[in-house]
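Heads up, the thing below is written out as structure tokens.
All protein chains of the complex are present and in place, except for one that has been dropped.
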Amino acid sequence: MFVREAWYVACTADALHEAPLGRTICDERIALFRDGTGAAVAIEDFCPHRGAPLSLGRVRDGRLVCGYHGLEMSGEGRPAHMPGQRVDRFPCVRRFPVIERYGFVWVWPGEASAADPAALPAFPFLEDPAWAYGGGLYHVRADYRLMIDNLMDLTHETYVHASSIGQPEIDETPCETRLEGGTVVTERRIAGIKAPPFWRAAMQANGLDPDADVDRWQICRFTPPSHVMIEVGVALAGRGGIDAPADAKVRAVVVDFITPETGSSHWYHWGMARSFRVGDAALTESIREGQGRIFGEDLEMLECQQRNLESNPGRRLLTLNIDAGGAHARRMIERLVRREPAAA
Amino acid sequence: MFVREAWYVACTADALHEAPLGRTICDERIALFRDGTGAAVAIEDFCPHRGAPLSLGRVRDGRLVCGYHGLEMSGEGRPAHMPGQRVDRFPCVRRFPVIERYGFVWVWPGEASAADPAALPAFPFLEDPAWAYGGGLYHVRADYRLMIDNLMDLTHETYVHASSIGQPEIDETPCETRLEGGTVVTERRIAGIKAPPFWRAAMQANGLDPDADVDRWQICRFTPPSHVMIEVGVALAGRGGIDAPADAKVRAVVVDFITPETGSSHWYHWGMARSFRVGDAALTESIREGQGRIFGEDLEMLECQQRNLESNPGRRLLTLNIDAGGAHARRMIERLVRREPAAA
Partner (left out) sequence: MFVREAWYVACTADALHEAPLGRTICDERIALFRDGTGAAVAIEDFCPHRGAPLSLGRVRDGRLVCGYHGLEMSGEGRPAHMPGQRVDRFPCVRRFPVIERYGFVWVWPGEASAADPAALPAFPFLEDPAWAYGGGLYHVRADYRLMIDNLMDLTHETYVHASSIGQPEIDETPCETRLEGGTVVTERRIAGIKAPPFWRAAMQANGLDPDADVDRWQICRFTPPSHVMIEVGVALAGRGGIDAPADAKVRAVVVDFITPETGSSHWYHWGMARSFRVGDAALTESIREGQGRIFGEDLEMLECQQRNLESNPGRRLLTLNIDAGGAHARRMIERLVRREPAAA
């Protein structure tokens, strides 16, 4: 079950150079490429001539040339040229609306006419030079909603990520969940603790004593269809937590763009934006590497959970207070899907 | 088709240490671990919180802690603790009765209330210090009954194991099959032959002349649901065969515990118990290594046979005199399955 009438991250802007890129989003096979103006475009990954995947072809003069017999497709999905053929009566393929912003290429897998650029959520810290960003991509063989559950309930850090960001105080501290203007927010604040290894390193990198007592926060925000931004950080104890002065805290946003591929798999663009030592590329890389390792730990769990749920189809799960974020997010998705044209 | 109300080998006792072990038996996903007393226990491999496999977790103070969000399960399948939660109303998961004996952990995948410790077959030679044992484990993508057929008809040794235990005299000598107190026995005795390579080595190891004429025996015994014990050996010709004095024979029991995983795959614990040079660990290892190689030769055949049968679903097979052991075993299994509560 996915919301089709929505913007999803298809790839990073950097991943789309000269070569086209094939990617399945919400069960739609899509070929992405750059047209003659350099703009990212997306069309069905199906050559109307003989059904070859267009993404195996190459881009020439802003058109996608099928790698089998050379039919050239425009960024609007219109056959534009083929040696020795008149292509004006050839059938078109679907075009998918695209926006390139925040360093990502966003695709709208639903009705093109319904695509609304204003529906793209705002991620100001991804455009702000006062922030640095690094991230990566995983393919996960699990329903994308299991990833949302995962990110909206960070008690799992204690167990899955015991050696980096997990600490017992997390699941000893209750979290609060609320709806806030079309988003779901789950928040946990932990006062007067020692920072776990990942944050100790961040404190050190930012000139703070890693052994100092800190206040820690985790504010997870789900925005439909499937983005989770998590405000995270630690501040010296008693200095105001997330509102502490810049020199008394380390603060970051965990960025999670979760793009359904099929009903049981998804693409997961993860990353971290931070507001300290933003010019330090080595630090960016080291955080990225550490985060990649930590997030990799979730993959096996999610893929095993997926198989376990498939083997136990009728079975009810528990929805505890810690699961409230994921549960609200799922209900929000269900409501949106029911309102879609395809549901009528 | 499997008997559910029965004891199956889940793993060796040695395989179950600090870490839990996930294993599917008769289509049931089971997590095995050791409780606070060190006793092996088995519960459903499904966390009642969010469906994660419990076997990915860890054991703490005799409880199985889910590796996702930390729900602790007791060996009875009862939620016992979770940070920040009251677990007394959490649903339980199934518990599977367990017996640890003969160096193996035995699980009863059927109704727990029906589990009868007295139904565990006796394997005295596995507890007797006058015998030594070595063995291993294979996963086989074939119906477990194909393995029973294989072991209850040793004429295949001539073809599959030509270079170790096979010899032409095997399939030239008729076998006899009989029912004996709820078991199926297939027996072959071959008089006045030369020993094949495996037994020549065993004779030499036991101080006998490997070139001497011998009498050879193979007595296969199937006990439901799916264990096959095979008395095997050679004695100097004319000294009484299996009843010859200890210094005139080499004698062993091939141990086969065949545990259905799904309808088309099984776990195969194989081994050999012997009553000569029992303190010689190097000999144990060398026999184990040789047996592992020999039994590995069966795997390809069984997996190919399985695929061939799946491609020819309606097809009748022959049941010859040499197949009588397997045929009786299958009928015995069918009768037991028909009598099970699940069949009613």
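All chains are identified by letter, namely A and B, in their written order; residue positions are counted from 1 within each chain.
By definition in this document, contacts are C-beta pairs under 8 Å (C-beta built on N, C-alpha and C of every residue); 3 or more make two chains touch, one makes a residue touch a chain.
Everything numeric in this text was worked out from a predicted model, so none of it was measured.
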Looking at A:29, A:239 or A:277, which makes contact with the chain not pictured? A:29
Out of A:17, A:50 or A:293, which is the one that touches the chain we can't see? A:50
Given the full complex, what residues of chain B touch the hidden partner chain? 149, 153, 155-156, 158-160, 168, 171-174, 300-301, 304-305, 308-309, 311-312, 315-318, 320-323
Where the unshown chain meets chain A, residue by residue: 29, 45-46, 48-53, 56-57, 65-70, 83-85, 90-91
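In the analysis below, only the chains that are shown with their structure count from here on.
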Distance from the mean Cα position of chain B to that of chain A, given in whole angstrom: 48
